[in-house]
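Omission of a single protein chain aside, the complex is shown with its protein chains in their original locations.
So, subunit A:
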């Protein structure tokens, strides 16, 4: 267990170093933008005479040496101050805090669904390899993987909300309904179904293919032969010996994708008008709202780092050799 704590601590220290590097890069990105931030702010505020810009520069310390500015910036970030969006007239952190839950609930649900369904389908395909069931799963996975994700989204909403009228076509909740408590949760869940399925289908296809290939490879290994020679039942061999080993590459890939997913899925959030980080980023780019963009950049980086740590820990639990190799 000591090895485990050590592993966690060393991962955390590395993550902190990466985070600092990202913050510093963020700072230089602002300075790389054409004109200085004061010009941008002045532009956004609507008045751009030389005196006002000079005043802004003094007010925000932009006339100070670069390293002093960097120190101030890093200090602010450390206090959780991500700056102020003049475009929206609100602190960046408030904007992000409002959007983050919607993204998390959408992407995490989709991710877990994709993982569970993908591994299950991949396993099924591997144990029925060469039969019609295997072919069917492989074809469906290929289709889901190859079809553009927004098109699937559009078709699903065309079918289920416009034709059949079963589910809402867009949005996070029914606006103006004023639901509270359980009713509100049910309302959000209903809105969640289509975007989650759309997003999950794509990732599920990947996991299914990966699981199938990995299972087929593990199935040929010596220890599976040992398990058969012990007289174990087929289902026991598949779950305890084959799947457990075959899941390792799936964890690696899923860990990388989980981080990216939480960064928001711009396409899905746009198609379903989902008020999440992805759509916020899209809007911020169109509006050249640098402060918000940088805030999103930082938050998503943190998410990627967090999921990488989680993946590493999970991997350490599943594969005992990982801890020993350190």
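What to note about this one:
The definition used in the following text is that a residue touches a chain if its C-beta (ideal position, glycine included) is under 8 Å from a C-beta of that chain, and two chains touch if they have at least 3 such contacts; residues count from 1.
Definition applied: contacts and distances are computed from a predicted model.
Of "Succinate dehydrogenase/fumarate reductase iron-sulfur subunit", "ANTAR domain-containing protein", "Acyl-coenzyme A thioesterase PaaI, contains HGG motif" or "ABC transporter ATP-binding protein", only "ABC transporter ATP-binding protein" is the UniProt protein name of the chain excluded from the display. The chain not shown here is touched by just one of A:227, A:267 or A:292, and that residue is A:227.
Of the candidate positions A:14, A:64, A:87 or A:184, contact with the hidden chain is made by A:14.
Across A:143, A:158, A:273 or A:318, the residue that sits in touch with the chain not pictured is A:318. In the full complex, subunit A makes contact with the omitted chain through residues 6, 10, 13-14, 221-223, 225-233, 236, 240-241, 244-245, 318-321, 324-326.
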